[in-house]
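As you look at this complex, bear in mind that one protein chain is not there, while each of the others sits in place.
Take a look at chain A:
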Amino acid sequence: MLVECSEIPMSWLIDAQIMDQKTGYLSEKFNLWLGWPKKFSVRGLRNHLCSHYFGSKKLKETSRRLLFLWLAGWFICAIWIFWFMNSQAVEKRREMLASMCDERARMLQDQFNVSMNHLQALAILISTFHHAKEPSAIDQITFAQYAERTAFERPLTSGVAYAVKVRHSERELFEKQHGWRIKKMDLTEQPPVREEDADLESPEISPIQDEYAPVIFAQDAYKHVISVDLLTGKEDCENILRARESGKGVLTAPFPLLKSKRLGVILTYAVYKSELPSNATPVQRIKAAIGYLGGIFDVESLVDKLLHQLASKHSIVVNVHDTTDPDRPISMYGSTVTGTGIYHISTLHFGDPIRKHEMHCRFKQKAPLPWLALTTSIGTLVIALLVGYIFHATVSRIAKVEDDYRQMMVLKKQAEAADVAKSQFLATVSHEIRTPMNGVLGMLQMLMDTDLDMTQEDYVRTAHASGKALVSLINEVLDQAKIESGKLELEAVPFDLRAVLDDILSLLYGKAQEKGLELAVYVSDQIPEVVIGDHGRIRQIITNLIANSIKFTERGHIYLTVHLTEEVMSSLNIETEYHSANSLSAFPVADRRRSWENFKIFKKELPASDPSLVSTTSDLINLIISVEDTGVGIPYEAQSRVFTPFMQVRPSISRIHGGTGIGLSISKCLVGLMKGEIGFVSEPQIGSTFTFTVVLTRSSNNSNEYKSFEFHGLTSLVVDDRPVRAKVTKYHLQRLGINAIIEMYPNQVLNRITSGTVATNLMLIEHEIWLTNAGIWSFIMNKLKDDQLDIPKAILLANPATSSKKNSSSSLEFVSTIITKPLRASMLQVSLQRVMGCGDGEHSRNGRLPQLPLHSLLHGKQILVVDDNVVNLRVAAGALKKYGAEVTCADSGKIAIDMLKPPHRFDACFMDIQMPEIDGFEATRRIREMETDMNRKINSGEVPLNFLGNVIPQRVPILAMTADVIQATHEKCRKLEMDGYVTKPFEGEQLYRELTRAIVEMNDISSIKLYENSHMKRHVSCKIIWENFSHTWWGRIKCSSWSRIEMDYCRSNVVQ
């Protein structure tokens, strides 16, 4: 078994090598198959993994072939294993049989030899005691007794008899001596049979012969053979003759014994008269022979006995044959049935060289099925199949994964393409919608200019407002599309955050006022005046959030706060002022800290020990901006999809409040673009707080537009019982340079005023406080008056909710003015100016604005229109003339250049871009060259100023006319030194917008003044400038430097 086991792996190896040889020519890759099976399978796999880049089809085919070879190889291998192990088993069985057979044969031989030897000894005994003694010492009885008693020594002999040699001459004497005649054997039968039955049935007298061999002694069992002449029996005669010639024991052929019906043989020994030399000739031997001893061997019982002695006698069948005549073997023992199974032949040597005997052994049972070989080979096959299956599964899995991957890639590409296409489509569609919408709005605007009755005007106004809403919606969609397609780029311009927030408040306070909401802003003093970033986008986000809050808030307040993140972080644990009861409007609010608890910025950065230090060391500042409201809140189940585009809490929301639900999504995107995060906390029926962070850059120039004003150094007392609200007021006062002291209790006010070292100039009192403590104020005032002290100017701060129910309190006589919140620096400034007597309070808030002044803007202006297409030229000229402009036409770039050679009289130029010879861009370039040349000359004094007349256009505005709406952009035109573009055919509003932008941009404040004085009312020009330039930094600067009061006025009116 051990041998077999150790051979199995060997056979694998051999098999593998065979397989290698088989498959080697198929592909060189298969060379890897050399060596240990495990190794090559792994390598093969890796090889296939590599090859999968070449294509899964090829891989599949190769792997299938490989698999087939593998299986076939292992099938052959299994058969071989079976054959090998089976042959081993058979061989072993054969060996076992041989050894068993040989053992039996040897034993049989030994016992036979023992018997033979004894017979020989008996022969010698007879020769000694019968022949050598005179008279004989042995008679029949003695012999029979002796033979009987020594039978155990001859286990194989069933009987012995002794015959003497009697010559014919001695016959009579012999017969007389013994008293019987020499009888003859029956020839027809076998001699022994006849021996047994001779004297019983036909005791014939032996015929006369030369000599006789009558039996004189026999064992009792064979007494009947006494007196029978053995030489008359054929076999016996032959035996005797051979025995006396050879001097050795001689065997007869086997014959059936009558008595026992079994086969037997007779062994004959010759007894010699004298001791013969070992080399005596046969003749000598014949002469010397005097008698013959015969022994009957019962072979069957003999072998039976023998086999009984041996273990496992049942496992094999033993046959003994006499094969003296090889053609006719005589069976001596055992069944004659010849099986087909394996057998073994052992030669038996019974001492007679003439007689040949063989022992045939055969297993009784058929060989058992070779289970081991069977299981081993089947096991091997199963393992091979499993390995093959694994391989197959792996390959198909790889192929599948690869297919999937390819499919995914295709799908991914499709999805991306679809996404891009969608965004493109949105952008295009939005643009395409915007263009006609602008037309609609422009026309409506113009329609409003005409004489309309009240109803008509109302209709037109509504249509205009709806159009505006639609455009803003489209803009939002466009924004979203732009952000999604990654085309949105942020500006980085310096701006005053506080002013931006004031603007937002101005824009939205109307709506808040309608709903009676208190709107407040607070900016931490840690934040620098001017920061760099995209204020437009910040404005968009905040506007969005506040507008949202206004939409969903019915009572209470909306409170916008801006801090540095470092500030918030450091106060994270100690901040207690935001607990619900202490809110701006005393309504409970959601805990704002929870709105930013998921912000990464708070997680990754360690809280700074000194916020100011952190914020000053880096150029980047992190702002955290919160919008807190006391609205209906967002239901918990809807909170997860707040930032999903077009997702609203309920579909009905859009019906009640309007909007697309895209605003917050855009805000989130924008915040993300500004490297910030947005989050919110919302509790239904309590309110929501949205918080976002943005990263902005610190600006180097730190100019405060308000602080340098006339209120610097004043001291004010803010009387308010709510610290948060007082903080807001204080913040605004401080922006104007006013020192603010907060007093929470009205009854302490007098004490404050009188005890302070510095005189209190102003007293800002919350309207609520004023009302609840009405009596105390007159007391304070009178007291102060009595004490001959400066009475501070009392200003009531009313919030929209309370201001509506005007309380005609008697003490109002002490009040200088009432300021309606929300507080904004500019508005506060105006009010204070009025109170302090240094401002002009002539403005009314309710004046209706005169409408679109395109006509007035263009009226009397000298405009050059350049187009090579005469039809276009005529149409453009017609359109501009319609607006009152004086139009000059030029039909080529060259003429235009000539006409615009400074000095010239034109206020603006409209130029077609695509023209033969000199196109619009080229013409512009040349005109700009001429202008710079002229400016240089003027500056160097080469050309006297008065030569140019009173109008000094250093740079004539050139606007491109193009039919290509999509490609034309302001930026592109600016890059090519043009000042804007208008689409062909002209649209009123666009024309107006571009022209205004171009003209105003060209000329400085003086030109604004020019418009102001010439054709438009002051407010209108102000509005134009505000509308067009408030989004640019320089526009803001210009506007603010021009007239703060006007600006404030405009801001509040633009909204309406």
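Keep in mind that, in the parts below, a residue touches a chain if its C-beta (ideal position, glycine included) is under 8 Å from a C-beta of that chain, and two chains touch if they have at least 3 such contacts; residues count from 1.
Keep in mind that, in the parts below, contacts and distances are computed from a predicted model.
One chain of this complex is left out of the view, and of "Arginine-hydroxylase NDUFAF5, mitochondrial", "pyruvate dehydrogenase (acetyl-transferring)", "Signal recognition particle 14 kDa protein" or "Histidine-containing phosphotransfer protein", the protein name its UniProt record gives is "Histidine-containing phosphotransfer protein". Considering A:428, A:869, A:892 or A:935, the position touching the chain not shown turns out to be A:869 (whole complex).
Per the touch definition above, the residue from A:135, A:326 or A:916 contacting the chain not shown is A:916.
Across the interface with the omitted chain, chain A contributes residues 867-872, 874-875, 878-879, 881-882, 914, 916, 963, 984-985.
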